[in-house]
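The structure follows.
The complex is shown incomplete by one protein chain, all other protein chains being positioned as in the whole.
Now for chain A:
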Amino acid sequence: MSKELFTELSTMANKKKLFFGAGAAIIMLMTAFRAEPVQQPVAVKASAERGKQVYVKRCMACHQADGGGVPHLNAPLDGASAVTGKDKAKLIKIVLNGMTDRVEIDGEFYSNNMPGNKDLTDAEIADVLTYVRTGWSNKSSAVTVAEVKAVRTKK
């Protein structure tokens, strides 16, 4: 196990929030998979399932159960080009810091304020973005804890 991954695991273990009840071995296994360049379907599915819980609490009010958003108000996540695109760092930043840009998204403007979610753990953000990127009609790759961590520590 790489040194980096080890530190990551210990940080996560400290943030007990997400890991209550789960066996440490499973966590390590799943996290190890996530750090692999090739994403393991089982681990991705598990991450997305955890991510759904985060989504229901923190995102669904605005982005709706089907990820459809609200016309002109809250951007859709289902089928959105940025959500399914390659720039995961951008998505992580949006979830961390929120978004009030009023920029055109796939030809439309949205007039609500999205709050930041700095209180969520790296794992929760990875999970919720994995859920969003693999849910509904979206078929993109997962977001890893390491990717979230990298974005969060940059600033």
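In this text, a contact is a pair of C-beta atoms (placed from the backbone, for glycine too) under 8 Å apart; a residue touches a chain by one contact, two chains touch by 3 or more; residues count from 1.
Quick note on the criterion: contacts and distances are computed from a predicted model.
> Given that one chain of this complex has been left out, which of "Nitrite/sulfite reductase", "Glucose/arabinose dehydrogenase, beta-propeller fold", "Amino acid/amide ABC transporter membrane protein 1 (HAAT family)" or "2Fe-2S iron-sulfur cluster binding domain-containing protein" is its protein name according to UniProt?
So the chain that does not appear here would be "Glucose/arabinose dehydrogenase, beta-propeller fold", according to UniProt.
> Which residue, A:C62, A:A82 or A:L96, contacts the hidden chain when the whole complex is considered?
A:C62
> Of A:S47, A:N74, A:T130 or A:T144, which sits in contact with the chain we cannot see?
A:N74
> Taking the full complex into account, what residues of chain A touch the chain not shown?
Chain A touches the missing chain through residues 56-58, 60-62, 64-66, 68-74, 76, 98, 100, 102, 109, 111-116, 119.
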